[in-house]
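Omission of a single protein chain aside, the complex is shown with its protein chains in their original locations.
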Amino acid sequence: MATTAAPPATGKLVGKRLRRKEDPRLITGTATYVDDIKLPGMHHACIVRSPYAAARIKSIDAKAALETPGVVAVYTGADTKEVGPVPCGASLPGLRVPHHYILATDRVYFVGHPVAVVVAGDKYVARDAADSIEVDYDVLPAAADPEKALTPGAPAVHPEWPDNTAFTYHQEGGDIAQAFAEADVIVKQRITSQRLIPTPMETRGVVADWKPGDKALTLYSSTQIPHLLRSLVAGMLGLAENKTRVVTPEVGGGFGCKLNVYAEEALMSFVSMKLGKPVKWIESRRENYVATIHGRGHVDYLEIAAKKDGTILGLKLKLIQDLGAYHQLLTPVIPTLSVLMMPGLYRFRNVTADIVGVFTNCVPTDAYRGAGRPEATHAIERMVDMLAAELKLDPADIRLKNFIQPEEFPFATATGLTYDSGQYDLPLRKALEIGGYAALRAEQQTARVAGKLMGIGIATYGEICAFGPSPATPAGGWESATVKVDPDGKVTVLTGSCHHGQGEETTFAQIAADELGIGLDDVVVFRGDTAIVQYGIGTFGSRGTAVGGPALYYALQNLKKKLKRYGESALGSDDVRYEAGQCICNKTGKTASLAQLAGASYRALKLPPDEEPGMQTTFFWEPPNFTFPFGAHLVVTEIDRDTGRIEIKRYVAVDDCGKIINPLIVDGQVHGGVAQGLGQALYEQVVYDDNGQLLSGELTDYAIPKATMMPWVESHHTETPSPVNPLGVKGVGEAGTIGCSPAVVNSVVDALSSLGVRHLDMPLTPEKIWNVIQQGARA
Amino acid sequence: MIPHSFDYAAATSFADALEQVAAGAKPLSGGMSLIPMMKLRLAAPERVVDLGRIQGLNYIHQDQAGIHVGALATHFEVETSALLRAGCPLLSETAGWIGDVQIRNRGTIGGSVAHADPSADYPAALVALDARIVVASKRGGERTVGANDFFVDALTTAAEPDELVKEIIVPVETMGTSYQKLLQPASGFAIVGVAARIGQDGHGRLGVTGLGARPILITDATDLAALNTTEANSDIHAASAYRREMAKVYARRAIAAARARA
Amino acid sequence: MKRTITVTINGETRSDEIEARLLLIHYLREVVGLTGAHIGCETSLCGACTVELDGKAVKSCTMFAVQANGRSLTTIEGLAKNGELHPVQEAFWNEHGLQCGFCTPGMIMASKQLLERNPNPSEGEIRHGIEGNLCRCTGYQHIVNAVRTAAERMK
Partner (left out) sequence: MKIAGTQTLPLSRECAYRAMQNPDVLVQCMPGCESLEATGAQEYAMKMKMALAAISGQFQGKVKIADAAPPERFKLIVEGTGKIGFMKGEGALELTEAGEASTQVTYEGDVQVGGTIAAVGQRLIDTTAKMMIRKFFDKLVEVTAGMR
C-alpha cells in the first residue's frame, strides 16, 4: 500500500502518485453541490410523475394544489408545449424520433414520465401539494420487454409506429460469407447485457435563476456537459446563448447519466422565467431510478467463425437494443459503438452487424460507463471463451494467437477504426504471471477432484476512448483549454472538460506545473461555468485527460512561446529559453521569473514586437483519432455448491491506458470501474414487470456493490503511449468496467464447465447459479 | 423524502407512552422502519409518540427468570452487551446482523419486534430462544406472550393496537447457538436467516426468518422436513423454491456452528 | 404545529422553531446551513447523511429534528479542529479515498465511528464498518486503505 504525501516543491510531477488538490473542500463538507445552492427568493419544485407505463391522460385536476397555502404555480403539459423538445443529438438514417415534450401532454409513455410540476416557497409544501393533484388516466397495455415488443401484436409504444422499431442499422466489413464458409467451427450464442441504473450517489438537480431585468438565465445543473447543455437548453427555450449561463457546481458522480439534456433542466428554466424567481428541483432517488436514463439493455445474437487451430475468421451480430420510450441525447448511437468495437483486440477482418433499436414503455437508455463498449467486449470475450472451450484450447492461448501484433499498428479494423498503438499480449502475460496462471490451473485440477467449483476467468479488452474526432461525434469532439498567468505569476487553467470526480484539478495542474516549471500549488484548474470558461465539450467517454489534456498541453506550448517573446524583450536578447519557471538568457545567464514576465505583460511597457498585452492563451484541440486503451483482467472464483454464492478469490487487473499522469488516480479509476463491472456481473439488474412497472425501484431492491461485496483488486499497468496526442495518454475512466464483467462471467462459467455449462447471462445471482448446479446434478 | 405532517409528542415515561398510544398515537422508537415508510408516504400517522426519551427502558439485566432486555435497547447495545454475550450470545450475534452500524445505533429491539417484518433477524432468534415478550397497555396492564405466539403474520403481532412492547426476556443459555443469514444484497434483509440452539447431542431448536410471513419454529433440529411444506415467500430476489432450499442449507450450517459451540 | 428545539452542533448550542416532520438532514442543511452531510436516498441505505448524535453515527435522513432536541451533534464540518484535519480526513486525502466526494462526509463519519470502536480493524472489519455507506466511484479499496492508515495515525 503506497501512502502519498504532499507533492515535492519542484521537479517532474507527471507520473507521480500525488494526492488531489480538490480534496480539502470535499473532505471537510465545504464543497458546493447543486442542492447546497440557496438563492434569495428561491422556490422549490416537485414533479408529479406517471405511475403507469402507458396511459392516456384524461384530465388533470390541480385545484387543491393551487389552493394550498404557499403554492405559487402548477404547470402541466398544456402550459409547456412550446418548450423543447427534449433533444436527441443522434442522427441515423431513417431514425424515428418521437416528439419528446418536457411534460407529458395527452399520453404517458413510461413509469416516471413527468406530468405536472408544483412550485412553492417551501419544498415540504410543494411535496404536499403534488400529492393533491388528481390525474385521471386511461391505462393502456404496455410493452416492457424489447424482444416481446418486436413480436406482432405487441402493444405499440408510439401508436404511429406499431412495429416499435425506431431504427435498423447495418454495418459490415471484410467478407463475412467467405469467413463463415472457410470456418471449421462456428459457435453461436444469445448473450444479454441487462439494463442497469447508473446510480451516481448524487441524483440530478437543477436550480434555474431567471433575471427578469437582464432577461438572462443562469442554470445550475449537475451535468457532465455544461456548454452543450447551454446550447441545447437555450434552443429549447428560444434564448440566446449569451443570455444563458450554465454553472456546474460539484457533481456527485455522473457515469454517463449526466451526459444528457433532461426535461427538468428546461422545465425549471421555464418555471423560473414564468415566475421571475429562482427555482430548485432536486431529484429523489425514486425519481432517479424512474426518470434518469438507464444503461445497457442489449440482447445480442452472436456467431463466431474460426479455424480448428483457433484462428478467428469472423463475427456476426444481431443486436436488439432496448431504447426505452424516447431518445435522450445519445440513445440510438450507443449500440453503434458496440458495433465499432466488435473486433476487439483480434486480427480478424470480417464482421457483420445488424442493430434493431426498439421502443419500450420504459425509461430511455443512454450512455452508462463504457456506453456500448462493455456490452461489446462482454459479448466478444464470452464468444472467444466459448470458442476456446469448443476447440479445447486454453483461453489465454486463443487470445494470444489472435491478437493484433505490435508491428501492425496503426491497424485498420473491419469496422472502420484505426487502432493507434498496442502491445496486446503485454497486459495478458503480466496478468497471467501475477496471477500465477499455471499454478492456478493446477490448483483448479486438484479442486475439481475434491469436488470444488473453482474457476479462472480471463478477459482482454480494447476500448475506444478520447471521444473523439469531431466527425465521429454529434456535437464536436475537440476540447479547449485556456491558461492564464496573473500578474503575480500564479496560473489558472480553464478547461472545457467538466470533470466530476476524475481528479483533473490535480492531473491538469500536474501537466501545467511541469510544462511551466512551477509548483502544483501555483496552479488552479477551473471548469464548469459557461460564463467563465471558453466553450468546451465536457467529460465523458474517457476523454477528460485524453482530449482535454492535449488541449491544455498545446495551450501551454503557446503560452511558453509568448513567455519566451516577453523574455527576449525583458532580457534584451533573442537567445532565451523558458525553463523551470523563468526565462533564461543563454548567453548571460540572466533570468526573468514567471511573475516578472506576467507582470510585464500586464504593465505592457515593453511589449515585444507584434505581441498583445496580457498573459493568456487558449487552444481548441481537435484530436486526429480516438485512442485505444487495452488490458487484461484475471479473476479466480469459487462457488458454494450449496447456495450458488460466488466468492472472488483473486482479482488481477492489468490496464494499459497509455502514459499515466497520476498513478494514484488511475488506480482509483480502475477500482471504481471494476466495482461497476462487478455490479453488472453479479448484482445489478433492472426489473420491469410485463406492465412496465419498475420493480427494482429503490436502493432496497437494486443492489449496487457495498464495501463488503468488493474483492481486493490487484491493479497493475503497462504503459504503451498513444501516438495520437503529445501526452501519450489514452484514457482510463471506463477500463475497469469493460474488463470486469467478462472476466468474472468467464471465471464462473469456467468453474461450472464441469457441469456442462457454456454460458450464463448476467447478473450471476446465487439463485441462478444454484439452479444451474441443481440441473447439472440431475443431468 | 418528505413525510406528511403529524402531531408529535415525546413520551415522558412509559406510562405516558401507554396513555398516548391508547389515545391513538403511533409509537416511534428507533424509527428505522417507520421513518423510511413515512418519507415514502407509505405511512402517514396523524399522531406520533416518541418513545426515545423514556429513561431507563434500554436496560439489560439478569434475574432468575432470565435476561431482561428493555424495549429501547438498541441493536448495538444488544450486540455489545457483555451480559448478553455471555448469557445469551444468540441474541447478540443476531443483533450484529441487522442493517448496518448506523441502523444498529438507532434501531431498538422493541421497535423491531413490534414491527414484525417477515425478513427481520430478531424473530428467528426469539422463537428459537422461546423468548417471552412483555407487552403493556394502559387498559390491561402487562402480559407476557411467548415469541412463537407473538409473531402472528407479516407485520402483525399478538399485541393489540394500544399495547407496547416493554421488554423481551430471554433464557440464560445452556446450549450452543448460531445465527446464519443469507443476505439480500441491496437491502441487507434476510432472504433466509436461521437461529439455532443445539446441544452436544445435536438436538435442539431452530427459528427461521425470511421464509414465510412469520418466523418458523422447528422444535426438533434433527428434522427439517417441516421446511419442505411451509409456505415460502417469493420476490424478485428469491423464488420460493430457492428460499426453501436455502432455509435448509442455512439451518444445517447454523446447527453445525451451534453444535460446535455447545 | 411548530416547536422549538435546542441542539448543540459541533460544540455550539442553538435553538430553532421547526415543524415536527422536519427531517434532521433538512434541519442541518437548510435551517442550520451545514450542507456537508448529503442526501443520496430515501430508504436509509446510502449513508451520505451520516452525522454523530451523542457520539454515535446515525443517518440523519432517518430522524426527525425534534428527536435531536437537547442532544449533541457532530457533523463533517466539526471534525477539523483549529485548521487541523481529523486523522480520518487526512487519511482519505492521502489515500485518495474519494472521487466525486458526495458520499465522503458520511463515509468519513462512519469510518470515525468504526475506529473509535475498533482501533485496529482488519480489512473485513473495515468493510463491515462502512457497509451502511455507499460509494459509486472508488470501489472502496482506497477507502479501506484510508481507514487503515488513519488507524495507524490514531494509535
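When the chains are written out, they are named A, B and C in that same order, and each has its own residue count from 1.
Methods note: a contact is a pair of C-beta atoms (placed from the backbone, for glycine too) under 8 Å apart; a residue touches a chain by one contact, two chains touch by 3 or more.
All figures in this text were calculated on a predicted structure; none of them were measured in a lab.
Chemist: Given the contact rule set out at the top, which of the displayed chains would the hidden chain touch in the full complex?
Modeler: The undisplayed chain, in the complete complex, is in contact with A, B.
Chemist: For the chain left off this view, which of B:A9, B:L83 or B:I236 is in contact with it?
Modeler: Spelled out, the listed residue whose C-beta touches the missing chain is B:I236.
Chemist: Among B:A9, B:A22 or B:L40, single out the residue that touches the unshown chain.
Modeler: The one listed residue touching the chain not shown is B:L40.
Chemist: Which of A:T418, A:T492, A:N558 or A:Q693 touches the chain that is not shown?
Modeler: A:Q693
Chemist: Can you work out which residue in B:A9, B:A22 or B:L155 touches the chain that's missing from view?
Modeler: Result: among the candidates, B:L155 touches the missing chain.
Chemist: Footprint of the hidden chain on subunit B, which residues?
Modeler: 26, 33-34, 37-38, 40-45, 115-119, 153-156, 184, 187, 189, 212-213, 231, 233-237
Chemist: Tell me where the left-out chain touches subunit A, residue by residue.
Modeler: 51-52, 111, 131, 286, 289-290, 689, 691, 693-698, 700-701
Here, only the chains that are shown with their structure count from here on.
Chemist: Between A-B and A-C, which chain pair is linked by more C-beta pairs in contact?
Modeler: Top pair by contacting C-beta pairs is A-C.
Chemist: On a C-alpha centroid basis, what's the spacing between subunit A and subunit B, in Å?
Modeler: 43
Chemist: Would you mind listing the residues of subunit C that make contact with two or more other chains?
Modeler: Counting only residues that touch two or more other chains, subunit C contributes 19, 21, 39, 42-43, 45, 131, 133.
Chemist: Find every residue in subunit B that makes contact with two or more other chains and list them.
Modeler: 1-2, 4-5, 40, 186-187
Chemist: Touching residues of subunit B toward subunit A in the complex: what are they?
Modeler: Where subunit B meets subunit A, its residues are 1-2, 4-5, 40-41, 182, 184-187, 236-239, 242, 245-246, 249.
Chemist: With touch defined as at the start, can you tell me which subunit B residues reach subunit C in the complex?
Modeler: Within the complex, subunit B contacts subunit C at residues 1-8, 10, 28, 31-32, 35-36, 38-40, 48, 50, 52, 76, 99-103, 105-106, 186-188.
Chemist: Which stretch or stretches of subunit C touch subunit B in the complex?
Modeler: 1, 3, 19-21, 23, 39, 42-45, 47, 50, 53, 56-59, 61-64, 66-67, 69, 110, 113-114, 129, 131-133
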